[in-house]
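With one protein chain held back, the other chains of the complex are shown just where they sit.
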Amino acid sequence: MLREYIPVLMIFAMSLGAGAIMVIGSAIFSNYRPTTVKKEAYESGMPPVGDARERFAVKYYIVAMLFLLFDVEVVFLFTWGAVFRRLGLFGYVAIMIFIVLLIAGLLYEWRKGALEWD
Amino acid sequence: MDISQLVFYTFAGLAVASSVLMITRRNPVYSVMYLVLTLFSVAAIFVLLEAHFLAALQVVVYAGAILVLFLFVIMLLNLGHEFDPDIRGKFWWVVGFGLGLVLFAELFVLARSVPEAPESDLLARLLADQGAVGMVAEPLFENYVIAVEVTGVLLLVAMVGSVVIAKRKV
Partner (left out) sequence: MGPLSTTAFIISAVAKVLVIFVGWLIVVAGVTLAERKIAAWIQDRSGPNRVGPWGIFQPIADGIKNFAKEEHIPGGASRWLFFLAPIISMFPAFVVIAVIPVAAPLPTPWGLVEVIVADLPIGFLFVMALASLGVYGLTLGGWASNSKYSFLGGVRASAQMISYEVALGLSLVPIFMLAGNVTLPEIVRQQQDALWYVLPLMVGFLFFSVSYFAETNRGPFDMPEAESELVYGFHTEYSAMRMAMFYLAEYANMVTASALMATFFFGGWDIPFWAGDNIGVAADGSIIGATPAWWVTLLTFASFAAKTAFFILVFIWVRWTIPRFRYDQVMALGWKVLIPLLVVYIAVLGGAMLALEAAGIEFGVRYALSLAGINLVLLLLIMFWLDRSRIVLGGAWRQARPQQARSRG
């Protein structure tokens, strides 16, 4: 069945090629005349203050962490869902225990205010 | 040369090259991007081994989730600048070199002890019979169900841990 991946490789190459052509073509056809003011980052017309890459709120980190954990959960649910009809009740009970553990975690985060955007 | 061999060497070369680039870049954001490329190439090698499901998970979980977290942490702590390399002084060079030698020794031993190859059509038969996901899922939920539940507990612990670390005050 590996030959099914040949067109995938082709379409990978074509997408990357189309992207590269657009970026390079745009670079060729545009005439870029930079000035000091033009090179400044846009900050509503004011001279930019400081660096943009500052530390930012920790809640984004919590979201990324939660996403990672739930992504793993989704992967387990995928694997289970694929054989759900064959496994029957046994698999159902097994995955329910798994889900309850994860939901307990989500409720904990909820109560602790990790899901609030204040 | 077989076409699958050609594809293998392409992706293996890509994986090695991008992992070398990953550890030599000074800017962590570039390192993360090279790591994404490495994991993507490794996923392609998994496909060549007929491990379709594993390849997909490699991209979904590693390239799509873990490295997003890395990128967030790098940006969160404002590490996206060029730093001096971590390896400074002769002592650390020696340590790094020694660890590299140990790794190569392990690889050498592993390469010598080739495991018994399964029947040649086993994977193809399983794929036709149970599908790419089913051939992993059935043993997982029949023989290793305890491991699945333990993974659930592990994820719960990680969730609580991340809140405790990030939300000290609450």
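We call the chains A and B, going by the order they appear; numbering starts again at 1 in every chain.
One rule holds in what follows: a contact is a pair of C-beta atoms (placed from the backbone, for glycine too) under 8 Å apart; a residue touches a chain by one contact, two chains touch by 3 or more.
The structure displayed is predicted, hence computed values, not measured ones.
Touch, as defined at the top, links the missing chain to these shown chains in the whole complex: A, B. Among B:Val42, B:Leu57, B:Leu140 or B:Met159, only B:Leu57 touches the chain left out of the display.
Interface residues of subunit A with the unshown chain, by the touch rule above, are 1, 3-8, 10-12, 14-16, 18-20, 22-23, 25-27, 29-34, 38-44, 48, 51-53, 56, 60, 63-64, 66-67, 70-71, 74-75, 77-78, 81-86, 88-89, 92, 95-96, 99, 102-103, 106, 110, 115-118. By the touch definition given at the top, subunit B reaches the unshown chain through residues 27, 29-30, 33, 36, 52-53, 55-57, 59-60, 63-65, 68, 71-72, 75, 80, 127-128, 130-134, 137.
Rule of thumb we're sticking to: only the chains that are shown with their structure count from here on.
Mean C-alpha position of subunit A lies 17 Å from that of subunit B. Contact residues on subunit A toward subunit B in their complex (touch as defined above): 1-2, 5, 9, 53-56, 58-62, 64-69, 71-73, 75-76, 78-80, 82-83, 86-87, 90-91, 94-95, 97-98, 101-102, 104-106, 108-109, 112-114.
Residues of subunit B touching subunit A in their complex: 4, 7, 47-48, 50, 53, 57, 60-61, 64-66, 68-69, 72-73, 75-78, 80-81, 124, 127, 130-131, 133-134, 136-138, 140-142, 145, 148-149, 151-153, 155-156, 158-160, 162-163, 166-167, 170.
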